[in-house]
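Step one of this worksheet: look at the structure below.
All protein chains of the complex are present and in place, except for one that has been dropped.
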Amino acid sequence: MEPVAIVGWAQTRHAAARPDANYMELAFEVVEALHARLGTGPRDVDTMISASSDFHDGRTISNMSIQDAIGAPLKSESKVSMDGAFALSYGWARVASGAFDTCLVIAHAKLSEGDQAAIGNAAWDPITLRPLGFHEKAALGLQARRWLDAHRLPETTLARAAAASYARAATNPNALRRDQPDADAVGRSAPVADPLTALEIAADADGACCLLLASRERARRFPGPKAWLRGVGMCYDAHSPGARDLADSMALRRATAEAYRRAGVTDPRAQIGPVETVDRSSCQTLHWAESLGLCDPGRSLEFLEQSEGARYNASGGALAAWPGFAAGLVRVVEAAERLAASDRPLALAHGANGALGQAHCVWILGKD
Amino acid sequence: MADDKPLFVEAASVLHYRYAAGEHGTRFLQALAGRKILGSRCAACGWTLVPPRVACAGCFRRMTEIVEVPPTGTLVAYTQVTFPFIDPFTGETRPIPYCYGMVRFDGTHNTFQYFLEEKDVGKLRPGLRVEAVFREAREGAIRDIVHFRTC
Partner (left out) sequence: MGKRVAVVGTGQTHHRSKRPDVSIPELVREAVDRALENAHADLGAVDAIVIGNMEHFEGIHLSDLWPAEEAGLWGKPGFKVATGGTTGSSLAIAAYYTVASGLYDRVLAVGWEKLSESAGETTTGIVTAFDPIYERPTLAGAVSGLAVMATAYQYRHSIPPGQAALATVYARANAMRNPHAHLRKPVTVEDVLASPMLSTPIRLLDMCPTSDGACAVLFASEEAVGRFPGPPAWISGVHSCHNHTYLGDLCGDTPVFLDTLTTAAKEAYRQAGIADPRNQIDVVEIYGPCSWACLEWAESLGFCGLGEGGKFFASGAPAFEGDIPWSPSGGVISTNPIGATGLIRVAEAAIQVRGEGGDRQVPGVRTALATGFGGSYWSEVMILAREK
């Protein structure tokens, strides 16, 4: 895979609501910060790929609202309408193709502005599932129950996993949930979709994130710490919850295998340092870790709670802040940020589309 | 198929959104209540743009200067809408016909899209001088401007 570097990044402090900023202002905040950090401007950006959702934004053509903020006038921009990790794939391809030397990848969402229950319902097939009132959080509940049963684990597993994520989030200034609820507090939070309680489900947030990609040649002109994109894998699964065993994520395993193959990862537990996943529930925090091969099936809580697992979702993951499609790009930034200080050569960032992970994207980042 | 008639599933999905006007939108709307029209001026290129917004796209700089612009301007382009459609704000048919156009406020460098008072599209032309008309009772919403009347 053609090496392309992430030479800079910026993200907002993800908030429950940002009534002070419209989409243009939110996007400008991170792009302005990126350019300030790098000493660059729009002249240094050859092309842009954005990630946002028409449904979350309440706006058909959701990238139209940010054009001026990202320096798009009279330049080539496109939009991946999925979790930002997938947008990174397209951004990488634009640079790796040789057509552009630099690419800004940006993602935004303001979940506070929409009716998330209605949006979460609109994500499912309109013939058989939507009429039942099914929504994304219900799907998370179904999956969590199935996963617990498959591994014969108690419900407290989910509360303990969430508590472990929140302990990590406490040190992340950009996370939303930073008050460190313990497993008891998590278990006692409002029930949402059995067996999941509110604190076991990712926190909806308003936020934005961007990063700048540079070709191998161009990357030399950037002084700071860089993370190199070494491998990617993407894979789609069935959409219908009933079409698969929710405790088994074929698509994540295939995406992981492809990413590992491209990046030359043969021993993930030894080669990979920071790992960041888009976990929409604390069940997924655990399930994804197993699917990535970071620990044995059914042993993920142990992994998470021990020092070996400290590098997993050190940011708190999406559980601590889920700014819609920006979440996957935030994971890339969090992984890139921690890579330089890691004792291992590689980092992993994961994104997923659909509450059950109906599509997964896995990125492997390498040190400078 | 045993029966040739295709079936449909009706979904009346009602999506409500609360769009933040944002820093600049909030100032603009609040100023309308006071019969003022605001724009933002770029410290680098000097361009004044209505409505005010966070960034001057040409310079890619944060626009920090907020200025008041006169209510008068020049009509640059326009149309008269004569076909019925459902307005996403109300869920009902928008009343037609109506004229709207792109107005360049005096001293500014872009155009502002809004309703025109004129009902006869034959009387409109690029270059026409127009003036914003404010509602008597204003509440800090875009409709505080009724329309632009021909001067």
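By letter and in written order, the chains are A and B; residue numbering begins at 1 in each of them.
We adopt the following convention: a contact is a pair of C-beta atoms (placed from the backbone, for glycine too) under 8 Å apart; a residue touches a chain by one contact, two chains touch by 3 or more.
In this text, all values refer to a predicted model and were calculated from it rather than measured experimentally.
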{"item": "Option from A:Asp54, A:Asp149, A:Asp184 or A:Asp245 whose C-beta touches the chain left out", "value": "A:Asp54"}
{"item": "Of B:Gln30, B:Thr64 or B:Thr82, the one touching the omitted chain in the full complex", "value": "B:Thr82"}
{"item": "Which of A:Pro19, A:Gly41 or A:Pro126 contacts the chain that the document leaves out", "value": "A:Pro126"}
{"item": "Selected residue (touches chain absent from view) among A:Asp101, A:Asp237 or A:Asp279", "value": "A:Asp237"}
{"item": "Hidden partner chain, touching residue among A:Ala16, A:Ala99 or A:Ala117", "value": "A:Ala99"}
{"item": "Chain B residues touching the omitted chain (full complex)", "value": "6, 8, 11-13, 17, 19, 21, 25, 28-29, 49-51, 53, 57, 76-83, 85-89, 94, 98, 100-102, 104, 110-115, 121, 125-126, 142-143"}
{"item": "Interface with the unshown chain - residue positions in chain A", "value": "1-2, 24, 53-55, 58-61, 63-68, 72-82, 86-87, 89-90, 92-99, 119, 122-127, 232-239, 250-251, 254-255, 258, 353-354, 358-359, 361"}
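Definition applied: only the chains that are shown with their structure count from here on.
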{"item": "Distance between the centres, which are taken as Cα means, of chain B and chain A, whole angstrom", "value": "36"}
{"item": "Chain B-touching residues of chain A, taken from the complex the two chains share", "value": "18-22, 24-25, 28, 32, 35, 41-42, 55, 58, 67-69, 71, 73, 110, 112-115, 118-119, 121-122, 126-127, 130-131"}
{"item": "Chain A-touching residues of chain B, taken from the complex the two chains share", "value": "9, 11, 13-25, 53-55, 57-58, 60, 62"}
